[in-house]
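Encoded as C-alpha cells, here's the structure I'll be asking about.
With one protein chain held back, the other chains of the complex are shown just where they sit.
A, B and C label the chains in the order they appear, each numbered from 1.
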Amino acid sequence: MLNEEQRMLKDMAAEWVHDRLPVTALRSFYGHDGGGRPDAEGFDPEAWAEMAQMGWAGILVPEAHGGSDFGYRGMGLVLEELGRTLGTSPLLSSGLVAASALRLGGTEAQQARWLPGIADGSAIGTLAAEEGAQHGREDVALAATAAGGGWVLNGVKRPVQDGMAATFAIVTARTGGAPGDRDGITLFLVEGGASGLSREALDQIDARRPAFFRFDNVAVGADAVLGEAGKGADLLDRLFDLAAVGIAAEMLGNACQAFDTTLDYLKTRVQFGAIIGSFQALQHRAAEMFGELQLARSAVEAALDAIDADDTALPALASLAKATVGETLHGISSQMVQLHGGIGMTHEHDAGLYLKRARVAAQCYGSTAWHRERWARLNGY
Amino acid sequence: MLNEEQRMLKDMAAEWVHDRLPVTALRSFYGHDGGGRPDAEGFDPEAWAEMAQMGWAGILVPEAHGGSDFGYRGMGLVLEELGRTLGTSPLLSSGLVAASALRLGGTEAQQARWLPGIADGSAIGTLAAEEGAQHGREDVALAATAAGGGWVLNGVKRPVQDGMAATFAIVTARTGGAPGDRDGITLFLVEGGASGLSREALDQIDARRPAFFRFDNVAVGADAVLGEAGKGADLLDRLFDLAAVGIAAEMLGNACQAFDTTLDYLKTRVQFGAIIGSFQALQHRAAEMFGELQLARSAVEAALDAIDADDTALPALASLAKATVGETLHGISSQMVQLHGGIGMTHEHDAGLYLKRARVAAQCYGSTAWHRERWARLNGY
Amino acid sequence: MAELEEMEAQSFREEARAWLKANFPPSLTNAPSIHFVSDRHAAESNADWCLWRQRMAEKRWGVPTWEQRYGGAGLTQAHGKIIGQELAAIGGFNPIRSYGTMMLGPTLLEYGSEEQKREHLPFIATNERRWCQGFSEPGAGSDLASLQTKCIDMGDHWLVSGQKIWTSGADQADWCFALVRTDTSRKQGGISFLLIDMKSEGVEARPIVLISGSTHFCEVFFNDVKVPKGNLVGQVNQGWAIAKRLLQYERDSLSDVKAEITPLAPLAHQYCGTDVMGRIDNPDLRARMVRNAMRHEAYLATVSRLAREAKSGGPGYGVSALKNLWSGIIQDRAELLIELMGANGLGWSGEHYTDAEREATRAWLHSKAFSIYGGSYEIQNNITAKRTLELPA
Partner (left out) sequence: MAELEEMEAQSFREEARAWLKANFPPSLTNAPSIHFVSDRHAAESNADWCLWRQRMAEKRWGVPTWEQRYGGAGLTQAHGKIIGQELAAIGGFNPIRSYGTMMLGPTLLEYGSEEQKREHLPFIATNERRWCQGFSEPGAGSDLASLQTKCIDMGDHWLVSGQKIWTSGADQADWCFALVRTDTSRKQGGISFLLIDMKSEGVEARPIVLISGSTHFCEVFFNDVKVPKGNLVGQVNQGWAIAKRLLQYERDSLSDVKAEITPLAPLAHQYCGTDVMGRIDNPDLRARMVRNAMRHEAYLATVSRLAREAKSGGPGYGVSALKNLWSGIIQDRAELLIELMGANGLGWSGEHYTDAEREATRAWLHSKAFSIYGGSYEIQNNITAKRTLELPA
C-alpha cells in the first residue's frame, strides 16, 4: 500500500515520463540499422537535469546532503514508471546504487563530497564491479597494489552501466587473495577523469551504451577506499542486492507496459473477420500473462519494502524479485513480438525495443538463473 | 519403418490386447476403494499363458532355446500395444529383462536351464536391483558373502517388478566395496523358492503389486553368478538401459491411448452448446500434445532400433527415450484428467488409471530426472 | 476519535485472548480444521471438537458479525478480525466454519426472506445444521447454466426431479441449497434457487469414489421430491444471479486458503541425498523444485498484497487469475513431493510406506481437482480474459 506522498510521486512520475520520455525518446538513441548511435550517450542530459530538479536523483540521499531520504519504495515507483516507456537515465546507477554505496560505506568526507552532487544531478556515480560475461560477485581480478600510502589499480571492468557519463565509479579491486575469494575485495571510489583510466562505449542492443573501463596504473589515495580494505565483499553483496531490486522495479514497468501494449493490439487487430483478442487461445495466454504479472509485482514490492524495513531477509527477497520479474518479462516481451506478428519483427515497432531491453536487464546485476541459484542456496535446496 | 513380419506382429498384438486385456481387465485388480486387491497377483495368468503361446514371451529368446529371436523392435511393438490398455503381464520383466540378462551374461548351462521356460511362459524371471526410494544403479547394499564354495545373501530389494509371481530373479549384491562403488557388484540368479527368501506384495497405486524381497541368509551356489563376480556393473547398466527402453515403449502406448481417449472426449462432450473440442484453447492444447507425442515416438523407436543394431550410442538413446516419453506421458495423463473434468477425477473413469500408471512407470528403471541427468553427463553438460 | 477506537479495540483484543485461552481445548491446537469442515463424522466423534463447537456457538463468535437475531454476536468487521487473529495466534480454528457460514449464510443475508433467515441462520451459526451445494449435474459442469433438474410449481408445493453431482458431503448434510430449472424456455433466466431438506422423501445421496479414494463427493438424486413453496430464495427464475454471487463467495474462500508452505528441501535431501556441494543430488528435480518454491513465495506475497489493497470485504479483483496460479503451484508441488519420494511415493496402503508417504500420494491425487472444481482452469482463464482484461467475446 502506498501512502499519500508515495501516490503523488507515482502520479507525477507517470505523467512526466509519458510526456518527456516516451518510447520515441529511446528510439532517438538508435541508429538507422537498429544499433546504438555511436555519438549518443544513451540518455538525454536535459531530461536527467529535470529529473534531478524534481528531486528524484536525491530520493535516497539524506536531507542533510540535499536529498529527500524518501526511501527505496519511492525510488522503485519512479524506476517502474521509467521502465514503462524504456526511459533511460543514470537514476538507478547514480541515485540508487552510488548513493547507497556512499550511505552504507562512505566516510563523512566522502559523503559530503559526493552526495550533494548525486542529489542535484551534477554528479553521476555508478558501480564498476563486473569483469566477465557472467555475474560473479567474488570474481574480482582487477588488481590494487599499495603504493606510497595510496593504491595503484590495473585491470578492466565491463559492462559499467552509464559508465561513459559517470563522474565517479565505485570500483571493486583485489587487494588480496585470488579471484573467487571473498576476502581481499576492496571498493574504491575512482573519479571518471582519473589519469590512466580509459573508457570505451559498448554498442549494446538496448542502445544504452554501457562502458568498458581499462585501468592502466590508475593511482588513488588511501581516502578512496569505501569501507574497509580487503573486507568489501559484504558491502558489495548489499549493493548488488539493492541494484537488483532497483532494476527489478524498472523491469516490472517494462513488463506492465509490454503487456498493456499487447493487450491493446489484441483488442484492435482484426484477422479472419474478428478481433484477434476474441480468440480463446490468445485470451488464455493473456490471462496467464496477467497472472504472472501479479507474482512479479508482489515479489518486487516485497523486496523494496524489505529494504526500507531493514529486513534481514533481503538477500532472498532480492533474488526472488529479480528472478521472478526476469522470468515474467522474458515471457511477456517474447509474446509481445509473437502476438504482434510480422509488424512486431520490425525495428520500427516498439516490441523489439522491449525485447532487447528485457534481455539486457535480465543480465544486469545477476541473471534470472544466477538469482534462482542464489535463492536456492539461501533456502537449503 | 516396420517390415512385413513386424507389421503383422503389431496388428496381432493390437487385436489381442483389445479383446483380451482391455482397461476393464486392469480394473479387476483394483479393490473397491481404489487400492490394489490384496488377493490379486497384478496380472492374469491365463492371459499370460496365451501371450506365451503366441510366442511373445520368447521374442528375445534364441531359436535354439525355443524362442523366435525377433528383436527388440518387435518386443517394443507388443509392449506398446499392451501399454495402450494398461494391460499387465510379466512380459517386460521376464521376456525382455530376464531373457536379456541370460543372453548377455548367462553361462550355457544357465541359458539352457531358464531360456526355454521364459519362452514358453512356464518360468517368470525378473530383475531385483533396486533398494531405495530413488533409482541408484551402484547403490547396492545387499551383501553376498563367500561361504563353502558358494555365497550367502543378506539384505532387501524393493520394488521388484512382478516379484510375487517370479520363478527366479536376477539379484544385484555387493561382494566387495561399499554402496556407490561400481566395483564389487555381482549379479546372482536366485530362485523364487530359495530358502531364506521372503516376499511381500507392495500395494501400489497402479494395482501391479511389485514385491518387497527380504534375503535372510539365502545360500546360492557358485553357479548362480551371472557374468563375473564383482564386475557386474556394466552388465547391470546394460540391463537397466534395456529395461528403460522396454518400459518406454509401454509408456508410449499409455500416452497414445490417453491422448486418443481424450481426443474422443473433446469430440463428443458438449458444454455451452458446443462440442468442447471446438474451443480454441483446447484445440491448441491438443495440437501441442500431438507434437509431444511425435517426439516421444521418435525417441522410443530410435532406442529400440539402436538395441537391434548394437549401436554404441544406446546409453544416451535409452535415456533420451525414457526421459522424453516420461515427460510426454506426465503431461498427457495430467491433461487426460483435466480435460475430462469431474468425471476424470472418479475411480470409475479410466483417466485416473492412466495417471497412476504414468507416475509408476516414470519411476521404474530410472526416473525422468535421473535419465535427464544421465544424458547430460554423457553429453558433456 | 480514531484513538478511542484504537483503545477499545485493544481492550476487546485482551478480552478475546483471555476467553479463547480459557475455552479452546488444547488438544485441538493446530488440528487440521478443514478436515472437520468436510468430514462431519470425524468432527462429531471428537469430544473436544464438540465441546469447542458448543462453547463457540454459545459465545456466538463463529459468525461474530451476524446480527444477534440470526445467531451472531452483532460485532463489527474489526472485532471479527481480532477474534480471527487471536484464534490463529494460539493455533486454534473456528468450529462453526462450514459451507453454511462461507457460502449459504452470506447469500441468505443478501437475498433471503426474513423468515428464511430466521429459520436457517441460527442453525448455521451453531453448526448444527450442515449444508450441501446442489449445483453441478452430469451434463452441466463448466456450463452450469445448462442444468436440467426440473422444478414444477404444483400450487401448494414444488416438485423436484433430477440428478446432481459433485455434491460435497451430501451424504452427511441435513439440507441442500440447489439450483433447479423452473423454465425450460430460457437458459440462465429459467433457473431458481431452492432450499431442500435432505430428509425429504425421494432424496438419495450416493458417494462417488474418487481417484484419491475419497468418498466426500456424492451424486444426489431427486425423485419427485416435494418442497414447500416458502423454500424458494429470491424470485422464481432469478436463481442465476444468486448463484453467481454465491460462487463469488466460494471463489473468495478458495483463494483464501493459505496453502501450507512447508519447504520440500529437507525431504529432498533425505530421499535424494546431497552432492559434494551440499545441493540436492538430483539437478533436474532440484531446478524444478526451486522454481516451484519461488513461485509459491511470490504467490503468498501476492495474496498478502491483494489483501492489503482490497478496500472492502467484497469479492476482490483478479480472483480468477489467482486461483489458477494457486492450483498450478499446489499441483506442481504435490507432483514434486511424490517425485522426490520416488518409488516410495507411489503406495496406496500397507506398512511398507510411511504415513507421510501415503498421505503425499493421496494429496497428489486429490490436488488434480483444484483446477477442475470451483470453476475449472479454463473457465477461470475465460473470466480473467473477459472481466479483468476486457477482451471481446
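The rule we apply is simple: a residue touches a chain if its C-beta (ideal position, glycine included) is under 8 Å from a C-beta of that chain, and two chains touch if they have at least 3 such contacts.
Keep in mind that this is a model prediction, so the values were computed, not measured.
By the touch rule given at the top, the unshown chain touches A, B, C in the complete complex.
When the full complex is taken into account, the listed residue touching the unshown chain is A:E348, out of A:D11, A:E228 or A:E348. Although one chain is not drawn, the whole complex shows that of C:L4, C:V276 or C:A393 it is C:V276 that touches it. One of B:Q53, B:S198, B:N217 or B:Q294 touches the chain omitted from the figure, and that residue is B:Q294. When the whole complex is considered, the residue among A:A243, A:L282 or A:L329 that touches the unshown chain is A:L282.
Residue positions on chain B in contact with the hidden chain: 1, 263, 266-267, 275, 277-278, 280, 283-284, 286-288, 290-291, 294-299, 301-302, 320, 323-324, 372-373, 375-377, 379-381, in rising order. Summarising the interface, chain C meets the missing chain with residues 275-277, 279, 283-284, 286-288, 290-291.
Residue positions on chain A in contact with the hidden chain: 32-36, 130, 132-135, 158-159, 200, 202-206, 212, 270-273, 279, 281-282, 330, 334, 337-338, 341-342, 344-348, 351-352, 355-356, 359-360, 362-363, 367-370, 372-373, 376, in rising order.
Here is the rule we use: only the chains that are shown with their structure count from here on.
Chain C has the Cα centre that lies closest to the mean of all protein Cα atoms in view.
Chain B and chain C, compared by their mean Cα positions, are separated by 41 Å. Separating the centre of chain A from that of chain C, both taken as means of CA atoms, is a distance of 44 Å. A separation of 53 Å divides the Cα centre of chain A from that of chain B.
The set of chain A residues that touch two or more partner chains comprises 280, 283-284. Within chain C, residues 378, 381 each touch two or more of the remaining chains.
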